[in-house]
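Some chains have been omitted; the remaining ones sit where they do in the full complex.
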Amino acid sequence: MQFDALNQEIREFCDERDWEQFHTPKDLAIGLSTESNELLEQFRFKDTEEQAALLEDAGSRQAIEAELADVLFFTLRFADLYDVDLEQALADKLDTNRERYPKDEYASSNKKYDE
Amino acid sequence: MQFDALNQEIREFCDERDWEQFHTPKDLAIGLSTESNELLEQFRFKDTEEQAALLEDAGSRQAIEAELADVLFFTLRFADLYDVDLEQALADKLDTNRERYPKDEYASSNKKYDE
Amino acid sequence: MQFDALNQEIREFCDERDWEQFHTPKDLAIGLSTESNELLEQFRFKDTEEQAALLEDAGSRQAIEAELADVLFFTLRFADLYDVDLEQALADKLDTNRERYPKDEYASSNKKYDE
């Protein structure tokens, strides 16, 4: 329901500008990568305390939230245009990860399953 | 509601493994960047027809959907841990973009607003 | 020789600002990812002709070259601080790729070796 409402708003925004022509899978994936990196860039060279301070300051928090929104925009747009059921995909991925990372074995562990 | 339900499932998955300790803003942003790039990697060097074929083949579609789910996982996790109202953030960003990209001026245009 | 001279210049630039303290492997890898994405962002939504036009225009070419220089900066800095012999690493990687991609089998092919 929530995804549906947001998808609808994104679709109107894009259709009003006739932007679907630019939204190939490759270019939407580029959108995800570039916006993720604008978020990441905010934390570059920052230690844990500095990261927390960025989230407390109103100005930098707003910038961080705007980058995260851009990531969500491209995620929803990709799913909407290329028929991905995001809720199902996430449920499936969590199932996979429950198998890859049994809770006892990976408690407090930051190892990758294939490490 | 939908975000809330997914957040809850992600929170349980992470809490069962005591993983919150690794989920700094910086590392979650790294999660977004690395997973976005695993998605992007699928389309590297591929032309438009080949991208469409990847989405039609069951095996590659599954891989693509799994990567997109990983991106959503980290987006929701970031928002949940650091108190971002994703729905509001996206609405705000769309407002900003409606101003940056007036529909008449940017119809069928792939220019950036500051280009 | 060329790498050595550039490394030396980069080292002086960083030492004058006492920046080595920020240059962990993780943060230099973040540097590579964020700068690569500033380069990539220039080509987002652009078709082949538009990409060529960006390289012909003096202003956008300068921006592109500056992003590529940032990528090289972080590559050399990582190698210098963490003792990577880049020339050897590249030679080794080309050897690996010659095996993974036998020239007859992969002529004009954009498949990945593990696809």
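Descriptive notes on the structure:
Per-chain numbering from 1; labels A, B and C assigned in written order.
The definition used in the following text is that a contact is a pair of C-beta atoms (placed from the backbone, for glycine too) under 8 Å apart; a residue touches a chain by one contact, two chains touch by 3 or more.
Since this is a predicted model, take the numbers as computed values, not measurements.
Displayed in place are 3 chains, all sharing one sequence; the entire complex defined by the structure file totals 4 copies.
Just so we're on the same page, only the chains that are shown with their structure count from here on.
Shared residue numbers account for over half of those found at the interface formed by chain B and chain C, and the copies are therefore classed as meeting with the same residues.
Chain centres here are Cα averages; for chain B and chain C they lie 25 Å apart.
Touching two or more other chains at once are residues 30, 33, 37, 45 of chain C.
If you check the complex, the residues on chain C that touch chain A are 22, 27, 30-31, 33-34, 36-38, 40-41, 43-45. Per the touch definition, chain C reaches chain B in the complex via residues 26, 30, 33, 37, 45-46, 50, 110.
Touching chain A in their complex are the following residues of chain B: 1-3, 6, 9-10, 13, 16-19, 21-22, 24-26, 29-30, 32-33, 36-37, 39-40, 42-43, 46, 48, 51-52, 54-55, 64-66, 68-73, 75, 78-79, 82, 84, 86-87, 89-94, 96-98, 101, 103, 106-110.
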